[in-house]
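Of the protein chains in this complex, one is absent; all others appear in place.
Here the chain labels run A and B in written order, and each chain numbers its own residues starting at 1.
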Amino acid sequence: MSEIIERSAAGIAAQVNAKQAGALEIAEATLAHVRSVEGEVGAYLTVLDDLARAQARRVDERIRAGEHLPLAGVPVAVKDNMCLEGTRTTCGSKILENWIAPYTATAVARILEAGGIPIGKANCDEFAMGSSCENSALGVTRNPYDLSRVPGGSSGGSAAAVASYEAAIGLGSDTGGSIREPGAFCNLVGFKPTYGRVSRYGLIAFASSLDQIGPLTRTVEDAALAYDAMGGYDPMDSTSINKPLEPTAGSWRDDLRGLRVGIVREFDTKTLGADLDTIYRKAYADLERLGAELVEVSLPTADYGVPTYYLVAPAECSSNLARFDGVRYGLRVDGADVRAMYDSTRAAGFGPEVKRRILIGTHALSSGYYDAYYVRAQKARTLIARDFERAFAQCDAIACPAASCPAFVFNAKSDPYSMYLMDYYTIPMALAGLPALSVPCGWATPEGGSLPMPLGLQLTTPLFAERLLLDVAHAYEAATGHAAAHRPALGAVRA
Amino acid sequence: MNVEYEAVVGIECHVELKTKTKMFCGCANEFGGEPNTKVCPVCLGMPGALPVPNAKALEHTVNAGLAFGAKIPSFSKFDRKNYFYPDMPKDYQISQYDMPLTMGGSVKYWLDDGTMRECRLTRIHLEEDTGKSTHAGSGDGRIAGSSYSLLDFNRAGVPLMECVSEPELHSAADAVAYLESLRRTLLVLGVSDVKMEEGSLRCDANVSIRPVGSTELGTKTEIKNMNSFRSVERAIESEIERQVAALRAGERIIQETRGWDEVHGVTHPMRSKEEAHDYRYFPDPDLVPLEIAAADVDRLRAQLPELPWQRFERYAREYGLGSRQATQLVDNVSLSGYFDRVVAISGNAQQSSNFVLGELSRLANEHDVAVAESKVSPEHLAELIALVDSKKINSKIAKELLVRMWDGAGSPVAVVDRESLAQTSDPAAIEALVDGVLTANAAVVADFRAGKTNVAGFLVGQVMKASRGKADPALVNELVQKKLSV
Partner (left out) sequence: MANDAIDIRYVAKLARLALTDDEIERFGKQLGDLLGHVNALADLDIASVPATAQVVESRNVTRDDELRPCLDRETVLSAAPQRQGGFFRVPRIIAE
C-alpha cells in the first residue's frame, strides 16, 4: 500500500500543492488499495474509477496553473445518500438501486471544487436509518478494526473507507448520530456541524429538521479542513444559515486553560461497565490536565431524547419518502392501476426499518394523533434545547460518551428499540441543532471479542461555536493520540 | 305545499400567478410548450431537492389580499399537505394550512343592473400547482375508463393562489358577477392573467339550498369541471334545480363532488371518495416562516391602483353612467384611463362616455388600434365635446370631424374655424334660409297644408342642404314647423 494514502488530508493536500505528488498518482494508489481491501471492508457501493481520474487530472492542471487548493488531491468517500451528477446514488436502497443523479449536492460540489477526488459512493443504512449499516439493502460493510463487527451507521461506509485508508475524508450525514457513532466505532473524528451550516441541497432527505452533512476523518485538522471547504450559506437551501463562516482550521490552542467543560450528571459512565467507565473518566481527567475546569451540568430531559427523536424523525421521513412512488424515477413494480403500483413498488423497494419508520411517522402525523405525538415531541425538543442553553451558561463545552459501547457484532441488536438506544448520547445534540463531534478516546476489547475496539469521546458546544469545538477536540487529540494505538485489522494494511 | 328554497353558494378559485418563475424553483412559469421541458430537480420532486420561495409570488398574494381588504397576519408559514397522486411530484403539496398569508376580506361586485354586493372571503393562501395528466384509452379523455395516463410536469410548482369565499352568494348570476369582479381585480393588480381557457383561473362551486328564512346550511355538493364563466352559471343553475327537485321529491342531498357535463348540461356524481383524505398537515421543515412587517403592508396598501369596483362606483355614482357603460369602461383599463382624462378636461361625463364608447370605439375596432393609442388626444376630444355642448357644431359635423381627427386632423376647434364649419345658429340667417326653401317649394308647402304633415322632413332636409349641413337642425325644425303652421 502506497504510503501517501495513509497520510492525513492536510498532509496529502500539502504535498500536492507543493507539487511533490500528483493528484492522479494518489488517485491511482487509492483505487489500487480499494481493489485490495474492498473484498473485506465493503465500504463502497460504487467505485468511481473514471470520475476519480478525470477529477484528479483537473486538479493537477489547476495546480500546474498556480492554484492552491485546500483539499488538493485528497481522496474522498461520498455517502450514497448524496447526489453526485452522473453517479449511481442509491441511499443503500433497492428503490434507488439504479438511479443516476442528474445533479450534484452543493456540499459535495464544494469539496470537489476545493480539490477533493471522489473515490466512491459509500454504503449506508437505507435512507440513513440505522446505527450499524446493517440496514443497507445493497451491501455489507465491515468494521476495519474487526471484520466481524459493524462499522456503525448510518454513515458506516464513509467511516470504514476512511478507517481503511480507502479515502482521507468521508462525507457522512448525521440526523441522530449517524456521523458521530460510526466515527467512534471506527477510530475516527466524526463531526456534525450546527444545523444549517452545511447545505442540504442534494442530500437525500431523511429528517429535514435534523439532517446535516459532516466529515469523517482520521484527524481533527482534517475535519476542520473539510468543514471549511463545504460549509456556508447556499441559496438553494432555505434552511441554510446566512452567517459568515469563520475558518476553523489552523491556529490551534495548545491547551484548554480558561475553558470550562461540562460533565453531564445524567450520563453516568458507570452504567457502561468498568472498562468504559475507566476510559471515559480518564478522558475527562485528560481534559482537566489540559487546563479545563470540569463542571457538573445537568440535562434533565436527556432521557426523553430517544422517544422524541423517534417521533419527529420518522414523521418527517414519512413525508420525505413519499416521493419514491415509481412514477418519475427509481424502482417501479407495475400494478393494475396507479395505487397498486405505489403499494407494490414501495413494498418491494423499502426495507423493514424504513417501513417501520414510515409507518410510525405516518401514524404520528395522522388525524387524531398529531397533537399527542408530533406536536408533543416538538415541544419536548424545545425542552431539550433549553436544557443545553442552561448548561452552556455554566460551561463552554460538554463532554460525554459518543456511544454506550464499542462496535458490536453483526445481528447483535435485532430488536429495533435496542438499536435506537445506540443513539442515546448523540440524539439530544441533534435535536437542539448543536455542533458535536466524536474524537477517539481509548480502546477496549469487548466481551467475547479478541481485538481492541476504539471508543469515542463526544464533545459539543453552543450553536455556531464550531471553531471552539474543533479547538477543544484538537487539543485533546494532540495530548492523547489514542487513534495511533492500533491499526486496522486488514491483510492489506501493514500492522 | 311547495316550500320556497334559496340557494347558498360559495366559490373556491385557484389562480395561477403571473411570475417569471415557479413558486419554489427557477423554472419558467409559462403556458404551453413541449411537455417536461420546464422542469428541474426541485419541481420534479427528485431526491435531495429543496424548495426556496419566490418573493414575487408572496408579494402578489399580499397585494391580492390587500385589494380585497383582507388582514395580513404578521406571521405566516408553509405546510405540507400529504397525499399520493401521480401529478404530485413529491406526493405532498407545499401549501398553507392554519397560518395563510391573508385572512378575511371581501369581494365587492356588481350585478347587471348596477346593484353593488359584497361577498366575504375566508382566506387567500399560496401553494404550488400540480403537473398535468392526460388520460388515454377511454375515448373521451376522461379518467373513467382510461387505461393509462401521461404526465407533464411543466405546470408542477407554478405559484397558485387559492381564494375561498364564504357561502354568501345566492344565485348563479351572483356567483358569476362575483367571479367577474374577482377576475377584474386580479387583472388590474397584474398578479395573474386569469384566463380560464388557459387554466390560470380555475374554480369550483359549493352549492346547497335551504328553505327561505332558514339560517342553517343545507348539505352542500362541490361542483367541478366548469371551464368558463358561462359554464359556471349553467352548472350552478342546474345544480340548484336538481337539489330543489330532489328535496321536493322527498330525497336527501348527498354530500359529494359532482362534475359538470358541458355537453349534456347536467352534473354527474364523480366517484365519491372512499374516505376523506387525511392530509397530515405539518409545517414544512424545509422552509422557514414568513414574518411580514406592518410597515411593508402599509407601503403595499398605499401603492394599490384604483380597483375595478371602486372605478365602477365612481362612474355610476359620480358620473351617473349606466351600468353597462360603466362596466365596459372598467373592463378596459387603457380606455377608462383615456376616458378619465377626457372627463377631467371636458367636465361632461355622459358625452365623454358616449363618444369614447360609441364612435371612437367603433373607429378603434375598425382600424384595430386602441383608442388610447390613436391620433385623437383626450384634449382634442374634449374640444369636440365642448363644440357640441355649446351647439357651435351639430352632431353630424361632429361625427365627420371625429373621423378626420382619427386620421390626424388634430384640433377640431382649428378645423372648424379654418373651414367655417360652425353651425349656423343665428335665427335670422336660418329664417332667411327657411323662407327661401318654403318659397322654392310652394307645392310641398301646399301638400303640408292639405294634411300631408310628413313632408315637413323633406323641407327641413332642404334647409340643411341649403346651409351645407351647418344649420342647427333643431332650430331649423322649429322654424319650419312654425312657418308651416302659420
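Everything below uses one rule, namely that contacts are C-beta pairs under 8 Å (C-beta built on N, C-alpha and C of every residue); 3 or more make two chains touch, one makes a residue touch a chain.
Please read these numbers as outputs of a predicted model, since none were measured by experiment.
Among the residues B:58, B:72 or B:326, only B:58 touches the chain that is left out of the figure.
The omitted chain makes contact with just one of the residues B:291, B:373 or B:419: B:291. Within the complete assembly, A:358 is the residue of A:216, A:358 or A:483 that touches the hidden chain.
For the options A:106, A:141, A:187 or A:209, the residue in contact with the chain missing from this view is A:209. Residue-wise, the contact with the chain that is not shown comes from B:147, picked out of B:2, B:147 or B:420. Residue positions on chain A in contact with the hidden chain: 99-100, 102-103, 195-196, 209, 235, 238-239, 241-242, 301, 303-304, 306-308, 310-311, 318, 322, 325-332, 334-344, 346-347, 350, 352, 355-356, 358-360, 362-363, 366, 368-369, 372-373, 375-383, 385, 416-417, 420, 431-433, 463, in rising order.
Touch with the hidden chain on the side of chain B covers residues 19-21, 25-28, 34-41, 44, 52-58, 77, 84-86, 133-135, 137, 142-144, 146-153, 270-271, 273-274, 278, 280, 283, 285, 287-291.
Following the convention adopted for this analysis, only the chains that are shown with their structure count from here on.
With centres defined as mean CA coordinates, chain B is found 59 Å away from chain A.
Across the interface of their complex, chain B is touched by residues 82-83, 89, 91, 96, 99, 101-103, 105, 200-205, 207-209, 235-239, 315-316, 319, 322-325, 327-329, 338-339, 342, 362, 365-367, 370, 374 of chain A. By the touch rule above, chain B contacts chain A in their complex via residues 41, 44-53, 80, 82, 84, 86, 89-92, 149, 151, 153, 278, 280, 282, 285-288.
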